[in-house]
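Below you will find the structure I want to go over with you.
Other chains of the complex are left out, but the ones given are in their true place.
Residue numbering begins at 1 within each chain, and the chains themselves are lettered A, B and C in the order written.
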Amino acid sequence: MSKLSYLEVKNISIELGEFKLKDINLKVKKGDYLTIIGPTGSGKSILLETIAGFYKPKLGKIYLAGEDITNLPPEKRKMSIVYQDYMLFPHMTAFENIAYGLKKKIKSKEEIEKRIKEICEILNITHILKRNVKTLSGGEQQRVALARALVIEPEVLLLDEPFSALDVKTKENLRNLVKKAVKEYGTTVIHITHDFEDVWSLADRVAVMKGGGILQEGSVEEIFYKPSVNFVAEFVGTNVLKGEVIGKDENGLTLIKVGDTVVKSVDMGNGDVLISIRPEDVVVFYGEKRCKVKNIRRRGEVVEITLDLGGETLRSLLTPNMLKTLNVEDEVSISVDPNSVRIIKSLKQKISYKN
Amino acid sequence: VNENKSQTNKQFEGKTIIVLCGAGLMKPMNELITNFENKTGAKVDVHYGGSAELFGILTTTGGDVFIPGAYKYTADAAKRGLILNNTIKNITYHIPVIAVPKNNPKHIKNLSDLAKPGVRVVIGDPKACAIGKVAKAILEKNHLWTNVSKNIVVETPTVNQLLIYIATNQADATIIWEDMATWAEGKGKIEIIKIPKDENIIKTIPTAVTVYAKKDGDYDVAMAFNSYISSEEASKIWKKWGFIPYNNS
Amino acid sequence: MEKFKAFCIFLSFLFTFLLFMSILSLFLVPNPSEIISSLKTEEMIYSLKLSIATSLASTVLVILFSIPVGYALSRHDFIGKSIVKSILDLPMAFPELVLGLALLLLFGQSFIGKFLESFGIKIVFTKIGIVIAQFFTALPYAVRVIYSTFEGINPRYEFVSRSLGYGELETFFRISLPLAKNGLFASTIITFARCMGAFGAVLILAGGSYMNTEILPITLYLNISYGNLGMAITSGILLIIISFIAILIFEKFEGVNSSNFKKVESIRN
């Protein structure tokens, strides 16, 4: 077993009714933070539960630190899990829930109380510790579930949408907490989320799942900047455009013609190519009027504008301050940092890239 | 049961009496009741049960004719003023016998064998059931009680238990009523050893009309039934089912 | 394999084995020809039919009544609730003889008995009495089980149903009852079994009268009383077989409908 993979999922297959996890492979290094993203129903939770030992795979193996744990009972796996629906023990108070795993590890009552006090202050749930968990609000339950999993400082932490029921502020605080804890204890984390902010602020690596399989796995940059040419690009919201390499500029940057516009890229290529551009990397300004604004939509703090580049459609993300003067049907120019323009595929044959 | 309803003009047409009858008398009693109903047009609701249960019913809600499995209960009922003393009639004899499991493993031949060491004897609780009282009396009469009582493994409140324990080989010998044992003997479950008349104490099964019959206005029917089952005519039916009718005359 | 799991399964098999052995030894008491001839008697057939008919009727009645009672006890608070609950539980502690006497006092020559008789409803010494006796024998079990089942159901389900336009009663039938399925299964099995086996209370209230209020346990008793062990045990065997078939069918049926939790726990197998 190579040192590189602390946790390794090898050719795991599972069948549950009509749903199948198909031939899943994952390698996670010690201390790595892996987020799993993907549309609902793609099998993320099932994969997580399989790693934790709730499902027994039909085929395949799971290794932890080189040891085959496929048939190990869950209590021997040194993993703790935060369930999507919390699964707090309904017959215990919040405190008892959190103390539960700790009691097994430490005998000293004072030590237990100390540790719980610490984590609860950070999670801001000290005031509800005496409460029956059945009367807690959604977010409170989620924080108790998090505390229960974090407090035992597991080797591997499995999180299934752990922040979904929390408000922005709390979520922000918890991200910092998890980050700190993970760094401090060298915990390996697998974290399922629908919130790309989690990915950006926490993850080292990202796996994208769909329909029971992993479509792409890589660093955050790879997934967002060089998504594989299929569902992933669409899912992470990256623009994928057809272009034609028309040469190089004085700095050796590749010149690519997209519609009526030319962009520069640090990547090499020639002929027809597919390029990816993150919407937030596009700068829009009044210039040569090569593109047309098709749509402007406020999305929370940011504004998404859709541009027609003369055939190709490009989405761009701006802050509202940029927008005051922009209107639909305006003609504008764009500029993108060459570092943000990535060639992801050469088109030998002119294939369509829509999944 | 009473198929010819068309015939009217019967003596007790439309009247109903309740008879509380020992379960052991069921077979002949069924026949007697059918005959009585056909003859008089009365309807007889019979309620079979253990003597103790019947006694319980008699004391709580009543019944018109009381026919327990043994005289003891009639006497108890009389003491409590539940039956009309002058209506008590004996119907049949009740004869104690020795019962042993099939093949008689301890080779019991007579009463004194019950005192042999290692023989497991079960008898009825002398205070609880009539057969217990009689069994004790018989053994005392034959000066065996002290020795046999050492062999007694259990004293049971009901006579049914005695049969069960012998039939399932839990005990080697008991004393039960002959009428109860014949059927089981016929089926090869147990064996019966008769007790010579001079060593035995023979009991009777009585019938009596209760005080409730008078209250309900069923006194006439109850009296008629009471006489019928102790009549000469009835004694044939009793004989047919293995009972020895009491000689009333 | 996990030891605890093995231990639990072992215990299940141990008790099953013990019960099976004891039932089997019952079967060995009479000889086969005796069983056959007993089965063919008019008395046995009558008693069998009556047993099944009354037990079914009582089971239906018990379930019908214990559901609203169990529901009321779980969902509504009222004064004296724990006393009401205790009294409803109490008959489980009665020897059947006592229950029978109590019912006899209640429905016999009492006010209620006379009141019912004025409508032509006779209970004592009738087939109705059998059903009444079985009913009161089994009711407490059903109420207790159904009550504790409703205790475990989140009332928010009922609330969602009502906010979707269903009234209290409709919600009860469409949501609360189906959710209480497990408990209903358990109580139906217990009730049916208890009704089939009810003896003492039936004997006292309905009278063990030959070919009239004679159900299988009474056939058994009466036949022991005059020494006909073969017939007695045959009726016992018949009782066992009928109940076994009924319960087996029910268990199979429950299996099909039971919770889906199990499907997901493949690790345990």
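Observations on the structure shown:
As a working rule, a contact is a pair of C-beta atoms (placed from the backbone, for glycine too) under 8 Å apart; a residue touches a chain by one contact, two chains touch by 3 or more.
Everything quoted here is computed from the prediction, not taken from an experiment.
Only one copy of each distinct protein chain is displayed here, while the full complex in this structure file has the stoichiometry A x2, B x1, C x2.
Following the convention adopted for this analysis, only the chains that are shown with their structure count from here on.
One simple way to say how far apart two chains are is to compare their mean CA positions; for subunit A and subunit B this gives 88 Å. For the pair subunit A and subunit C, the distance between C-alpha centroids works out to 56 Å.
For subunit A, the set of residues that touch two or more other chains is empty.
The touching residues of subunit B, counted against subunit C in their complex, run 1, 18, 22-27, 30, 45-50, 53, 56-57, 60-62, 160, 163-164, 167-168, 179-184, 187, 189.
Of all the residues in subunit C, the ones that touch subunit B in their complex are 29-30, 34, 97, 101, 104-105, 108-109, 124-125, 203-204, 207-212, 221-222, 224-230.
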